[in-house]
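The complex appears here minus one protein chain, its other protein chains still in place.
Labels for the chains are A and B, by order of writing; each one numbers its residues from 1.
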Amino acid sequence: MAASTVAASELLHNMNKQISILFPKASCVIRQISTSSSRCDCPPQMRAKSTPQQLVGVVGLEIHAQINSNTKLFSGSPVGFSAPPNSLVSPFDASLPGTLPVLNTRCVEAAVMTALALNCTINRKSLFDRKHYFYADLPTGYQITQQRRPIAVDGILHYSLLGGKKSNQMIRKSVTIKQIQLEQDSGKSLHDNLRSQTLIDLNRAGVGLMELVMEPDMSCGEEAAAAVRELQLILQALGTCQGNMSEGQLRVDANVSVHKPGEPLGIRAEVKNINSARFLCRAIDYEIQRQIEVLQRGGTVQNETRTYDSKSGETIPMREKEGLQDYRFMPEPNLPPLIVYEDNASLPTGIDACQVVVVQKIREGLPELPSVKRDRLVQTYGILPEHSLTLVNEDGLMEYFEAVLKATKREPRKVIGWVKNELVAHLKQQDMSVSQSPISPSALAELLELQETGHISSSVAKQVFQEMWRSPDKTASQIIQEQDLGLLSDTAQLHSICQTVLDSHPDEVHAIRNGNKKVLNKLIGLVQKETKGRADPVVVRTIIQEKTS
Amino acid sequence: MLVFSLAAKRACRGVSLKSFHLLTNDGYSITNVEHIHRNTNRCLQSHITNVTRLSSSRPHNSKVPEVATWEPVPDHQLPPPAHIPADLVDKLERLALVDFRTKEGLACLEKAIRFADQLHVVDTSGVEPMDSVLEERALNLRDDAVTDGDCAEELLHLSKKTVEEYFVAPPGNIPLPTREERATILKHSEL
């Protein structure tokens, strides 16, 4: 069974490879097309270490996405995140005997919509099962899930990441989605070690989850993080999941193993408790490196569950029921098969169309997906695909970019440079989100406009940007005025400054006169230094050329 | 008079010597239980008892079979009995969080398995498993509208132990102790 699964996933993996080789997206301007392969842009030190054995990482993911719905999967109690403990709990959620599950239409629609966005095959008929284990925040002693026949199978997620030496090349990859299944979330346990007790809050118990299983098509943390980021964007675009990892709306477990390419997959360890994209990347890379080291020492990797400790950056084995765990799956007897219909024509007669899920209707209502959005940005604004990746991947950045464009006549290509190099760099440096930016799109637009119209030089513009960042209540014009940063328009004054510079650098003047035009730039720079960047470089060049000819 | 035998599953003490006459409404009379065992081991196949029936008014209906049409599956047709090793006993107790309590508990499981083994006499090749009689019906769906919740007080009231608005469990992530230790705990926990 396990062997055949591995074989099947290998096969799919190779098929994907074939597909992406045969059909690279031709419509985009791409500097470099990299197809899915086991090679990865892993941190260089890791590659160096693994080279002698040629051991490489293999990563699959199990992702739990909380469905964005008003009520829980099987009960009419509300879904919420900061309500008083146990206030969002119905008798069913608390497992009171005699209560029965009633499936929420919205959760089914969310799963179908997500499945369509991930090119899955939707199972017309899917089934629910019980998975048994005892835990204080699982009141029934079992979780209702879809083990035998999930709602959707066999999809694909295309994602891209920036790679190459300067991290500015776009690399396209894809991962197979094995299945999407609907299941219940558990409640929350708060361990109070001081008083030796566990406090149980069932507000989350029974919230709908989509479990997405990604095949081991990835090879390092960065790829996994990029795939998860793309999934997150898709879910958010669809509105099927809010996708906030730190709030637990999106939870990722990684199955990590190492092997030599071409050989069967190694024994895998599951890494749990990862609550951000950054930690996901680190946890996986740590685990790959750990397994490589274990094998290099002649040891064997254990099939185990490990947890990621974000403080130490390590993965640590979790205490488990070793060899004992057996979920004793059983069909959920209180839920007849879930049927979704392809279109209105396939509805059985006499059925209430509001009470059923019709795939065609959901397909028609699909919003613009991030990949389409990127293509649109590239085409509309003539920017590079990697720029579109940044614009879409950073929350709110695209909206910011488009707002700037609306308020300025500057070319999108110029604006993207500012947004990417100045704004994003500043945000990253201070770990801020776009919405927290002290410089609003209109403020940036004003600045760019001042530069465009020749009020300030480009170097002053960068200076002003930094000042604006520090003093968000000041506009660009205010800063320019206060600090007298406006472009020097007094020609006589400029002539005088240039003359002073030339007089103090006779060797350079001599060199220019002898035909070494490169030295000209040095002198221009000196003038700019003298004017604190307020001189128009073109005008300065003309003056110096005149004076040295 | 028709004399036949049947596998008497049950008889009541104290009636064997007493002859009585009970007239049912269609004049069907039954008398004289000749011999009834007190039968403490009423397995389906055992203990044949002779009963005399006076069939005065009507012969037996020809559509109703006069004798049992089947017999319990003989032991030799069954697979060898399952043995439950000690580690499986421990595993079952840990998974189910109930204990066998005594040796009889374990014997009871072995009997239950033995009984279930009769299934293997049935040829089920090509037969699909059946979850429920509603397997052909589509599941009803519910609107995504809040109809429940907001009854924390009512629910917490049912619990023996709460702190503020939380249910309270003892410390978690601690596996059950060994079987011997468990037995001691359970002994002390007897009411």
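Here, a residue touches a chain if its C-beta (ideal position, glycine included) is under 8 Å from a C-beta of that chain, and two chains touch if they have at least 3 such contacts.
What we mean here is this: contacts and distances are computed from a predicted model.
Chemist: Can you match the unshown chain of the complex to its UniProt protein name from these: "Glutamyl-tRNA(Gln) amidotransferase subunit A, mitochondrial", "Tumor suppressor candidate", "Alpha-1,3-glucosyltransferase" or "RING-type domain-containing protein"?
Modeler: "Glutamyl-tRNA(Gln) amidotransferase subunit A, mitochondrial"
Chemist: Please identify which of the visible chains the hidden chain touches across the whole complex.
Modeler: Missing chain, whole complex, touching shown chains: A, B.
Chemist: Among A:V56, A:L73 or A:L103, choose the residue that contacts the chain missing from this document, as touch is defined above.
Modeler: A:L103
Chemist: Tell me, which residues in chain B touch the chain that this view leaves out?
Modeler: Counting over the whole complex, chain B touches the hidden chain at residues 4, 6-10, 12-15, 18, 20, 22, 24-26, 28, 30-31, 33, 38-45, 51, 53, 58, 60-61, 63-73, 84, 92-93, 95-101, 105, 108-109, 111-113, 115-116, 118-122, 124, 127-134, 137, 139-140, 142, 151, 154-155, 158-161, 167, 169-172, 174-177, 182, 185-186, 188-191.
Chemist: Considering the whole complex rather than only what is displayed, give the residues of chain A touching the chain that is not shown.
Modeler: 91, 94-103, 130, 132, 134-136, 139-142, 196, 198, 200, 326, 328-330, 333-336
Keep in mind that, in the parts below, only the chains that are shown with their structure count from here on.
Chemist: What is the distance in Å between the mean C-alpha positions of chain A and chain B?
Modeler: 55
Chemist: Could you pull out which chain B residues touch chain A in their complex?
Modeler: Per the stated touch rule, the residues are 91, 94-95, 97, 131-132, 134-135, 137-152, 155-156, 158, 163-173, 175.
Chemist: Which part of chain A faces chain B closely enough to touch in the complex?
Modeler: Spelled out, the residues of chain A in touch with chain B are 69-71, 75-78, 84-94, 96, 102-108, 127, 132, 134-136, 189-191, 193, 196-202, 319, 321, 324, 326, 328, 331, 333, 335-339, 348, 351, 355-357.
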